[in-house]
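Only a single protein chain was left out; the remaining protein chains are all shown in position.
This part shows subunit A:
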Amino acid sequence: MDERLHGLLARFPDADRLLAASRDLRRRGLTRLDAYSPHPVEGLDQALGLSERRVPVIALVCAVVVGAGALALQVYASLDYPFNVGGRPVLSWPAYTIVTFAMTMVGATLGAMLSMLWLNGFPRPYHPLFNVAEFDAASRDGYFLCLEASDPLFDAERLREHLLQNGAVSIQEVPA
C-alpha cells in the first residue's frame, strides 16, 4: 500500500499548532515533510530546516553580470565607433552609469524572479496534493502538514499518532 501513497496530509487549526508540529516531527528525524499555509508563517522555514539562500545569490550574480555586460558593451561601442561630440572624451564613463544601472536592475529582477520560479519547480501543472479536495483550503485559511511516503522513517500508523498528539484536526492519505 505504501508504494501507492504520496503521503499523509494533516490539517491544523492554526499557524502556531502547525509550527509546533513541524518542529516536533522534524526533531523526530523526518526529512521529507512540507507545510502549507495561506500566508508565510514566521519561523516555519527554520522549523522545516529550509536555510537555502540561492534566490538572492542568483539575483546578485545576475545583477553583476548583466550590469558589467552593459558597461562593457558601452565601452566597446564607444571604441568601435569613436564619436567626437564637442571634444568630449571617447570613454565618457559618467554618461554610461545610467544604462549600466538600469541593466543591473534588469539582471537582479530577472535573476530573482526566474530563480524563484525555477527552484520552486514551476510551472508544475500536476501534483498529487491537488487531488485532495480539502487541500483547496490551503489558499484560504487551512494549515496543512504533509509527511511524504518517500521518507525513510515513514510509518503511517506511528506518524498518525504523532500528528494527532500535535493537535491535527483531520488526517488523510494522499494517493500518489
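Observations, loosely collected:
In this section, a contact is a pair of C-beta atoms (placed from the backbone, for glycine too) under 8 Å apart; a residue touches a chain by one contact, two chains touch by 3 or more; residues count from 1.
Rule of thumb we're sticking to: contacts and distances are computed from a predicted model.
Going by its UniProt record, the hidden chain of the complex is named "Polysulfide reductase NrfD" among "ATP-binding cassette domain-containing protein", "Glycine betaine/proline transport system permease protein", "Polysulfide reductase NrfD" or "Formate hydrogenlyase". Only one of A:Ala10, A:Leu25, A:Leu48 or A:Ala168 touches the absent chain when the whole complex is considered: A:Leu48. Summary of contacts with the chain left out: across A:Ala10, A:Ala59 or A:Val174, the touching residue is A:Ala59. Looking at A:Gly29, A:Pro125 or A:Pro152, the residue that reaches the missing chain in the full complex is A:Pro125. Although one chain is not shown, part of subunit A still touches it, namely residues 15, 22, 34-41, 44-45, 48, 50, 52-56, 59, 63, 73-74, 77-78, 80-81, 83, 85, 88, 92, 95-96, 98-99, 101-103, 105-106, 108-113, 115-117, 119-127, 129-130, 136-141.
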